[in-house]
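Below is a structure I'd like to ask you about.
Let's look at chain A:
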Amino acid sequence: MAVNLELTQEKFQELDDYVDALPETKGELIKVLHKAQNIFEYLPKEVQIHVAKKLKVSTAKVFGVVTFYSFFTMEPKGEYDINVCLGTACYVRGAEKIAEAFSKELGISVGETSADGKFSITGLRCIGACGLAPVVTIGEKTYGRLTADMVKDILKDYK
Partner candidate 1 sequence: MANEKMHVLVCGGTGCLSAEGEEIITNLKSQIAEAGLDTEVAVLKTGCFGFCEKGPIVKILPDNTFYVRVTPEDTEEIVKEHLIKGRKVERLLYVDPDKNEAISDSKKMDFYKKQMRIALRNCGFIDPANIDEYIARDGYMALGKAVTDMTPDTVIQEVKDSGLRGRGGGGFPTGLKWQFAKSYDADQKYVICNADEGDPGAFMDRSILEGDPHSVIEAMAICGYAIGATIGRVYIRAEYPLAIKRLQYAIDEARNYGLLGEDILGSGFEFDIELTLGAGAFVCGEETALIHSMEGKRGEPTTKPPFPAESGYWGKPTNVNNVETFANIPVILLKGADWFSSIGTEKSTGTKVFALAGKINNVGLIEVPMGTTLREVIYDIGGGIKDGKKFKAVQTGGPSGGCLTEKDLDTPIDFDNLIAKGSMMGSGGMIVVDEESCMPAMAKFYLEFTEEESCGKCTPCRIGTKRLSELLELVCNGKAEMRHLDELKRLSRVIKDTSLCGLGQTAPNPILSTMEAFWDEYIAHVKDKTCPAGECSNLIKYVINDNCIGCTVCAKVCPVECIEGERKQMHLIDQDECIKCGACYEKCKFEAIDKK
Partner candidate 2 sequence: MAKIKSLDELMKIRANVQNKVDLREKGENIDSLIQVHVAMATCGIAAGAREIMDFIIQDSHKEGIDNVVVTQTGCMGYCYAEPTIQVTLPGKDPVVFGEVTQEKAKKIIEKYMKNGELVDGIIPVTHKTVE
């Protein structure tokens, strides 16, 4: 399944309908951006400008909020987003080595997406599964108690 990243008219319409249904738009910028990222998968410039107009706030304010919060992304993620937990518990149990191993296998750094759009690596702050540290999640699947040797085998499932 390839992720559909096109900025289609239907998607903008869906976002507009969502905003129109809100009882109040004051203070709801973050809520609207959550929805927008949900619809578009990411928040490119066009989407930010659209949100600004719709909510009647400045584009600078929208940009300011998007860049402030780590949950919002202006770059599309890969089809398989590899989330490496970099929380303290995982760090102490060697998460950095795991992140390096993924980087080496895929040739991209943490925060980047591969050229074919298939993989991206994201560093997360604690998903709360510290008992399984170090932890990586890919989609719905969680891989726990990892060692660097296991990385190759994990990626086999997705290649």
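Just so we're on the same page, contacts are C-beta pairs under 8 Å (C-beta built on N, C-alpha and C of every residue); 3 or more make two chains touch, one makes a residue touch a chain; residues count from 1.
On how the list was made: all candidates are chains of the complex that A comes from, given by their letters.
Keep in mind it's a predicted model, so treat the numbers as computed, not measured.
Undergrad: Out of 1 or 2, which chain touches chain A when the complex is considered as a whole?
TA: 1
Undergrad: Which part of chain A faces candidate 1 closely enough to touch in the complex?
TA: Result: residues 26-31, 33-34, 61, 64-65, 68-72, 86-89, 91-93, 124-133, 135, 137, 142, 144 of chain A touch candidate 1.
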